[in-house]
Every structure is written in C-alpha cells, then in structure tokens.
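This report concerns only the one structure given below.
With one protein chain withheld, the remaining protein chains of the complex are depicted in position.
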Amino acid sequence: MPGSEVLLGLFFALCLAGVALACLLPERRQPSVLAWLGSAAAVVLILATGWQLLSEQPFALRLWPMLPYGTLGIAMDPLSALFGLVVGLVFLPVSVFSGRYVLKYLEDYSLGYFCVLYFGFLAALVLVLVASDVVLLVLAWEVMSVLSYLLVNYDDKGDEGTRAGFLMLAMSEAGTIAIVIAVAIVANASGRIDFAGIRAAVPHLEGAAGLTVFLLAFVGFGVKAGLIPLNSWLPRAHPVAPTNVSALLSGVMVNLGIYGILRIDVDLLPPIDVGRGLLVLAVGSISALVGILYATIQTDLKRMLAHSTIENMGIVTAALGAGMVFSAAGFSALAGMALITALYHMVNHSLYKTLLFLGSGAVETGAGSRDLDRLGGLASRMPWTSVLFLAGAWSIAGLPPFNGFVSEWLTLQTILRSAVLSSAGVKIVFALAGAMLALTAGLAVTCFVKAFAMGFLGHARSPDARDAREVRPMVRAPMAFLAVCCVLLGVLPTYTIPVLDCAAAPLARASGKDALVPPFFRLPSAGGEGLPGPFVREFHDLGAQIGREVLPGRSLVVLHRGGERNPVVFAMSTSYMVVVLAILLILAYLAFGRATRRRTVARRPAWDGGLRRLRPQLTYTATGFSNPVRVVFHALLRPTVIEETTEAVAEHFRTAVRREYAEVHVVDRLVTHPIIAGTRRLAKTLRMMHIGRVNAYAAYVLVTVLATLVVGQGGDILSRLMTGLGISPE
Amino acid sequence: MTEARNSAPTATGARRDDFFEQLPPALRDGLRVEPGSDAARCTVVCVRQKLRELCRWLFQEIGYVFATLVVEETDAPSWSIAYLFYGPERADWVHVEIQQGIDERTIPSISDIVHAADWHEREAEDLFGLTFEGHPRLGEFILHEDWPDGVNPMRKAFDARGRPERLPETQWEPPTVLQAPGAFAMPVGPVFSDYAESAHFLLETVGEDVVTAIPRFFYKYRGVEKIAEGRTPEDVLLLAERFSGTSALAHGLAFCQAVESVAGAEPPPRARALRCLLAELERLRHHAAAIKGICESTALAVATSQAALIEEDLLRLSCGVAGHRYLFGALRPGGLTLDLAEAQGRELADAIRRIGTRLAELQGMLQYTSSFLDRLEEIGAIPRRLALDYGLVGPVARASGIPWDLRRIVRYAAYGALEFDVPTEAEGDGYARLRVLFREAEQSIALIDRLAVNLPAGPVAVAVAPREGAALGMAEAPIGAAFHWVRLDASGTVSRYRLTSPSFTNWHGFHLAAENFAFQDFPIILASLGLSNAECDR
Partner (left out) sequence: MTKWVAKGLRTGIKSTRYPDTLEPAPGVSPGRPAGTHLDDDESGARLCGLCPTGALEAEENGVAVLLDRCVHCFRCLRGDAPAVVRWEGDYEWAAIEREAEDARRRLGRAFGRSLHIRFLDAGACGACMSEARQLNNPYYNIHRLGFFITPTPRHADILLVAGPLTDAMRVPLQKTYDAMPSPKRVVAIGACALSGGVFGPSFVSAGGVGELLPVDVVVPGCPPPPLAILHGLLVAVARKPPGPLRSAAPDAG
C-alpha cells in the first residue's frame, strides 16, 4: 500500500487534472469530469486519510524554507486526517450527484467554470487541513473563502442572492482578518511559523496575549462555523446556492471552522483557563438552541437545513468547550472523551446533512418546489427519495439506532460528567448548557418530524407535488451511500470511537477510548485495564461473557462508572439494539403472520368526518404544525406584523381576512442591525470632517504627519525637543 | 297573540294613524298602512323602492327587532313577501309587505342594513328561487351542492314526495376567507365527537388560534315547511313538536297559538296556566341539559354527573306529569290533552323544590372551582352591539346584555299574570351564559312551584274550528324566541307554514363567539352556546 504522502500527491494531481480538463473539454463533457474525476479524487483522499488514521504515523513534508521563522510545508497528523476523511466522504456522493445536477445549468451558465471552482475548492479545503504552518494555512483559507463565495453566487438568483453572497464574503473576510491577527500574535510570540515550532517554543501563552489570540481565533473560525452571533451569512447563503454547493458548505466547509478552533485554541495553545472553555461551551449551547428554533419555524427546506447546520455546529462546539474545561481542570481522560464526542458529532453531521441537502435537491427536481407548504404526499410517488430522506431525518433527530443518537447521547452524557468538577459556578454553566442542549434535541425531533411528515406524507398540496416523479439512480445512489454510512456509524460506534480517538488523544493529551469502550469480556486477571474487578464479575454473572463468542467486537459504549463504593454504569449499545430489534421484528412477523393469516385486509380512505372529499387545503400545513413553537417562543422570535386586515362588505359580510407576519432573526435584531446602525451613525459623524475646502484637508494631512511622528518616535522626539528648547530633565 | 285583551295593556291608540304619523315624511308616499287583527299589529304595504329605507328606519332609527321573513306564493299567482318586525318595549308588530308578480323574481336585499335578515334571504333564495339584489353571498345554503339548479322545492308546483335527480359528482370548494401564508382550514364534521348533531365547521387557522369559523348547516334539513302543506293542523302540530324534540312543547305551543289566533279561539285559563307550567318544566330540563353539556366540555366529571342526574330526574318528572319524557302529545289546538290532579301538583311542587336545592348547590360549587372558571371565563364572548346587529335571542342574547324575553314582551299564555325575572348579564362570555342558565332555571322552578298548586279551575281545552286566515304564533323556547307563521285555507288545512327557530337565529351569530380563540376552546364555546342543529335545519 503506498504511503499516505503518495496518495495525497495523487489527490492534488487529480484536482489539477480536473481544473485542466475543465478548461480544455467542451461543455457537455463537464458533468462527466465532475462525476468521474471528482469521485476519483474523493476516493483517493479517503484512502490517503484513512490509511493515515489507521497507521497512526504522521508524516510531514517540508516545502519552502522561510528562515529564520520556520518552513512552509504540509503535514498530516491524525486530526487533519480525520477532517480530510470527512471531506472525502462528502465529496464522493456530491460529485456523483453533481454529475446529474449541473445538467440544468448547461444552457445558461459555463459548466467549465463550475468545474474549475469545484476542483479548486476541493484542493483549497484539503490544503487548509494539511497546512503545517500558519502562512499556508491563512493563504489556503483565503483561497477557499473566495472560491466558496464564487460557488455560492454561481447562478443568478437575483438581488437577494447576490447580497447573500456578498454578505458571506464580507463576513468571511472579517473572520480572516481576525485569524491573521491572531496568527500573527502567535507567530510573533513564538518566533516560528510552523506548528511544530510553535508548539515547542510556546507551550502556553499567558495573559492578555493568550486571551486575545484565543478570542480572535474563536471569532475568526467561528464565522466559518456559523456560531452565534456570527451566523448571519449561513441561512442566507445556503438557499441561494446550487444544491450541491449547499451540501458542500454544510458538509465540509463549516467543519473547517471547527478545525481551526481545534488547531489554534486546543492544539497550539492548550487551554489553561477554565473560563475559555466555558465561553466556548456557552456559545455552542446558545447556537444550538437558536439554530434549531429558527429551523423549526421554517417552511423552506433548504433554509431549515441551514439553520439546522448552525444547531449542529453549536452542539459540536459545546462538546468542544466541555473538553476544554475538562482539560484545563486537569481531567484529561474526560477531555479526551469530550473531544471524541465533538468529532463524532461533526462526522455524523457532515454525513446526514449532506444526505438531507441532496434529498432536498432531489425533491426540488422531482416535485418542483422546496416549500413544505406546497409539497406533500411524495412518499408514494418518490419512494426511494422518501426512504433516504427519512433515514437522514431519523439521524438528525437523534433517534436510535442511527448515528445522530450516538453523538447526542455522548454529548449529553459528557455534560453530565461535569459532576467531577469542583467549582459550583462552572457546574451551573454546565447544567444550563445541558438544559439547552436537551431542549435542542427535543426541538430537533419536532423540526424533522415536520419536515418529513409535511413534505412526504399526507396529501399533495400543489399540482407539482401531485405530479412528482422519482429521480434518477445517479441521484439516488449518493444518497443511499450516505444513508448506509449513517447506519454504520450508528450501529458500530465501538469501532468508530477508537478511530476518532486517534485524532482526539493528542489534543487532550490522554486517550478517552478505553473509558468509552472498555473491554468488558476480559477478566482483570487476563490483563484487562480500566474496569474494577467487581464490575466485570457482576457482568459475568449476568451472562455478559456469552456475547464474547457471538459478537466478536466490543459492543457497549460506556460513559460512567463509579468507583468501588458506587458502582454505577451508564451504557448504551446501538449494536445490541439493532440485533434485538431485528430479532423482535422477525419474531413478531412470524407470530402475527401466523395468527392473522385468515384475516382479510380492507383498505379505505382516511377517516375525515364524513366529508364528501378531503381537499388538500383542509389538511395541516407545515406552518400550522410549527405554530405552537412560534407561540411558545414568542418573546425570542418577536414577529412583526406585516398585515392584519379584514375586508368586509357592509361590515358583517367578510370577504377576506389577511394575516402576515415576518420574523427578523434574533441575532440580526440584537447584534447585526445595531452594529450596522452604529456604524452608519459613526460614519455620519465622521462625515462632518468633509467640509469641502482644500485648506481643511491640507490641515488634516499636516496633523496626521505630526501625530505619526510623535507616536512613532515617541519619547525620542519629545526629549530632543525639550533639550533643544533648553529644558533638561535635571 | 289574543292575550292582549286580558293582560297588561301594550300598545295604546289606534295603530293605523299612529304608525303612519310616526313615519318620517320622506317615507310616507308609496306606503300604505293597514290595521292588523288586533291593536298591536299593523301591516305596511310597501313598494320595493322604499323597502330598504323603511327597514333601515325601523331597525336603526326606532330600534325594532327583525323577527322573520315570510315568503308566500299566492294563488293569484304572485309573490307576497313580508318582513316581520316587532318593538320589544312596546310589544307591537309591524309587518312590511311587498306584493309583486310571479315573474318578478328579484327584490332588494336588506341584509347589509338588517344583518339578521341574511340567512332568511339566503333560505328564500334557495327554496323559492328569488334573487335578493345586493346580497354579497348567495348560493348553496340549505340545499347542498348536489341539488339540481333551478329546482326550488318550496314552489307550489314542486311535489313534496318527488325525488329530483341529484347531480352526480360534485366539486365543493371550501369557502375560505383567510389569506395568510401557511393557512389552512380544519374541517370538523359532519360526523364528529362522541355525541354531536351533524353539522360541519371549517375552522381557518394558521396553526394555533381559530381565525375564522365558517359553519355549514342543513345536513338535517327535512323540509318541514314543505311537508306541512296540505296537512291538518293536528298533523302539523306533530311536525311542530317533533322537528326539535328537546323544545317540543315550546314549538307546539307557538303553533297552537297561531292556529287559535286564526280560528279566533281562546284556550281556557286552566289550559293557559298548565301550558305555562309544562313550558317551564321543559325550559328547566333543557337548561339542566345545557349545564351538563358545559360541564362535560370542560371535563369536570362530577359536575357533569350531578347535572345529568338532575336532567334525568326532570325527564322522569315530565313523564309522570305528561306521560312522555319530552312532553310530546300534551298540546292540542284549543288547549291540552291531559290534566293535572291536585295531588300530582303537590308532588310536583315538592320534587321541583328539591331539584332547586340541588341546582343551587351545584352552582355554588361551580363558582368556586377555578379550573372550571379558567376554561369558561372570557371564552366565546359576543359583544352587545354585534348581538343586536345579528338579532340574537334567548339566554345567549341575555348574557350579552339584551334583556328581551317573549314571555315579557308578548305575555302569551298565562305569563301576563305571572311575576318572574328575566336575568341578564353583561360580559357575553361562556361564564355569563352559564350564570344566565342557572338564574333562568331558578326562575322556572319558582314558577312551577307556584303554578303546580295554583291552577285555576275549569276545562283544559276548547273546541277549535279552523277557518281561513293567517296568524303569527310565538313562544319563548328554551333557546330563545320562536315564531310560527301559519296560513290556513278554506278547508282548514295548512297552506303555508313558516317556521323560524331560535337556533336558526343564533347559529347565524355563532362565528362571533368562535373566532380568535384557540382550538381547544372550540368544544367549550359550542357547549356554552347550547344551540340545536335540528331546530335550525328543520
């Protein structure tokens, strides 16, 4: 098996080939380029990163020396490998999907341009991940941001679309500025630009500098991850982008924000202060709650999924924050567990969010609309899409035995482990965060039940939905691939966690793997580690060792064991769950099938109170379904009234009643709009400087020059001036 | 109606000149005032151009109340269309009549001025084929969408036993009014709930509150007005009793009084007093059932059982007094078919007093149950002004501050000599309606207690020889004012029977109570209004 560096080189070569072919080949060949070359590149990436993760041997490649500061280069350590693996897993199905999807742009837009952007974006993403020094990191980051903006604004969606793209770019650039400053401070403090050098030179960065770097890096990378209050671009950009680009944004690009936070704030600058972790935890929980709240009240599928991305990134960040707190408080094993949790959720989110975005694209293609109030009844006309969308919805709602359940359970259990911390204030923050995350989980179920039920079940609410057709296999296959991944990651957490541990352990300086997936079936005498003897004997008494013959691997995920005095175990096993479910279903089928063989089944229309015919406008809409949430959270949402009128003839004969409300996002209301308003006010004030006379402007120039000299030379000029004036300091 | 002679004086002076003097000069030409059968009634024969102005003056200027619209196809052939108004304070009647040729099928609508006439006009349009110009919402009211166009069942040419060919597959579009993103209409019925009369409600909403409520009735339309034509008064009395079995006595009483008016007969005093006793017994039982319905809708189980016990006891009492639990078959034109012995009367008075104690105890317990009151207070409120515009009647109107009761206004049967209160509340919400029900029940108990042992001596019936003529009979049914217009032809059979029930009047205003409340309040609002679909649909 060639080493991962060779594979990585091959990957970059394929990307380059993709760009070249995009420029050379005619338009109608471009979809094939996308599909074939894109999948090939993704497969190679998966192999490269997978090999890297499994072999546990980081590699580094020096490229250009920039003495005396260090060397520019690329390196792949387990963390990069994990994120790269996710990139590959997402790009593979999206490339296949794109091969079919971009055909709709054949007439009006340049597909070659799209391919160039696509492969460039892929290469830039991976470059960010494998950059081993800050300069390459920032350069690749910038290229990636610009390419993502170009991809988002690829097709013309009118004024609103253009503005959304610009907003994304502007916020990205603001974030980049913050990152650059942070990185500059770190490089300045350590005198090196490569990560290894920084780690060696400055093991901790104390005081104001450390705090500044932390905050700037958090803000800068948080923009990309879509954390509150930096998320304004996300719900605007996703709906206007082409579907495959939305999938990439939510599936891989937001992860890079998490990568950046991990790299700078956890890897290079290990958390020494509990406060930083608490801030991250708080921001994450609030993002999760606000994200899902706005997702629940949306009726546009893609906007709903965009808000849901904010929610999931919030959960990842919250777990991350918990890990930082544990690490700062000295509980390294717990920190390892928390980081494994965060990474697990990130992987899960990428998979099911991509699946859902591809599903929404399939729905839009097949049923002509992505407004839930215009869909309905698609389950009978688009069965494959419905089942695969259901798999995605099931996962994102966190229901067992899919992958969302595993990571949500792990997250909540991690928050519960805050009991070991000593400070009461910290524990209160953890408790509040846990409450918010639990509420988030409940709202997530509501949101996706609404999405699936209103979109796929019930009556078709528009002619397009009534005439919906199933999409082609080339569109269904990528969704199936992702659904299978979701199932596997859900049913086999005990195999996933050791892989994630490779990435998390170096960050936390300890391994959480054995705490999470202990070897239950080996008695202590055989050299088993971690479990107290009485535990294992208890489980053996219960017959746990029977499983050893039947189920070859570890099957239980355990999260809490008390000591000798309070032997308590919280465990979960989706693997066993699936086995037991399967057995029960088969038994039930056999038993009831036998018992009801003589019965006949009559099919009748749904009971509708005796109406002659049930019309679609008499059935629940998505807006109606989510209205109770709107009412309960009224204080947060604060809808403004657009219209509340009644038309009548002669007062009592009503002809029309109109109600319309609009919601401005709470972050926009409380943060963005005040900032914009404040900036405008500041600009207006500064405008008073522009009097319009040349003399004034000349005076400004003079004053500025003097000020610069004074500030620049500072004390020097002052003392010379005083000596010259004869005032000496004696 | 004939009680005007031996009860408290109502109108004074000769109505013909009096009323003509009262008319504003601008209205006088084109109108002709004719006296009615007694001093308290006059007929204004009007030309169609003056109709709206006259009705506006009657309703808005001098505050007369619209009772009913009577459309008749005369033998001429021509149309005789009469709008019946009454003045609640003076207890006098003004019938505004329009005569027009049989081919003239249009008439100006007055629904924008007198909104209470809305449903009457729509009914006339469906059943007679008249067109009311200016009415914004015509079409498909009583006869549902599968009825063939152009066939009007109340026309004389239509055979009541005919079965016209129905339209095969019909496309009914829900008449939605709400325009909002994501709005939908929740259909309720016609088959719904454990026990509910068949009716359909479209509750338009954006998800939490009912924004507009659009009902659809006449699923139970049995064509009583049509099948009554050609029958003897005794047979039509069966229809009047049984079209709404829970108010059988009140409607039967109104019908009998109409026939007695036409025939010029007056029931003897004992009959009139006994009629009042039976009517109050029915009112008491109806109110106990309504109270039970309200407790049931708020799921207060013990209160429901207590009210149900009272209702069943009253049904058994009624069976003991009149031989039938719902008092069917007790009335006849000219009086009653049964009598009440003195011992029976004393037992009845004792039993009623015991029931009064139980009702008072129930009310005392309910008014301190906060979970019950929470669900009833401020729910389904109907403001007084809208109740007046829609012409609501009965306990629903009295709970909204309109103190009118036909027993007080018209003083029919023996009510002229009886003293009783007409309880009125001001809020118009569900709790106000409940309080009115309790207080009216209290009044009924007092009346029964007094009447049962104080019946005047004498026969319980006189012979009635029907002759040609028409009259309006009315009674205060438990749900409100009921008007029965009966025309007998020369052979003494019924040639036109116009039946206006209080539920028909009040269901018109139902949407005022149901809108802008949450879905879970809907059954409570229905129960607090306590209306009957059978009575409305006829």
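Which chain is which? They are A and B, in the order written, and residues in each are numbered from 1.
Basically, a contact is a pair of C-beta atoms (placed from the backbone, for glycine too) under 8 Å apart; a residue touches a chain by one contact, two chains touch by 3 or more.
As the structure is a computational prediction, the values presented were derived from the model and not from experiment.
Q: In the full complex, which of B:Ala124, B:Ala183, B:Ala248 or B:Ile352 touches the chain missing from this view?
A: Touches the omitted chain: B:Ala248.
Q: In the whole complex, not just what's shown, which of B:Leu54, B:Ala67, B:Ala263 or B:Ala289 touches the removed chain?
A: With B:Leu54, B:Ala67, B:Ala263 or B:Ala289 as choices, the missing chain is touched by B:Ala289.
Q: Among B:Arg105, B:Arg166 or B:Arg467, single out the residue that touches the unshown chain.
A: Touches the omitted chain: B:Arg166.
Q: So one chain is hidden, and I want to know which residue out of B:Thr176, B:Gln257, B:Gln306 or B:Thr424 touches that hidden chain in the complete assembly.
A: Answer from the full complex: B:Gln306 touches the omitted chain.
Q: For the chain that got dropped from the picture, name the residues of chain A it touches.
A: Where chain A meets the chain not shown: residues 602, 604, 607-612.
Q: Taking the full complex into account, what residues of chain B touch the chain not shown?
A: Output for chain B: 144, 146, 153, 158-164, 166, 190-198, 218-224, 226-227, 234-235, 238-239, 242-246, 248, 289, 300, 302-303, 305-306, 308-309, 311-312, 315-320, 323-326, 328-329, 337-338, 365, 369, 371, 532-535, 537.
Rule of thumb we're sticking to: only the chains that are shown with their structure count from here on.
Q: Find the geometric centre of each of chain A and chain B from their Cα atoms only, then give the gap between the two centres in Å, rounded to an integer.
A: Whole-Å distance between the two chain centres: 66.
Q: Which residues, counting only chain B, touch chain A once they are in their complex?
A: So the residues of chain B in touch with chain A come to 111-113, 115, 118, 136-137, 170, 172-174, 176-192, 198, 200, 202, 204-208, 211-212, 389-390.
Q: Once bound in the complex, which stretches of chain A touch chain B?
A: Listed in rising order, the residues are 299, 373, 608-615, 617-628, 630-631, 649-660.
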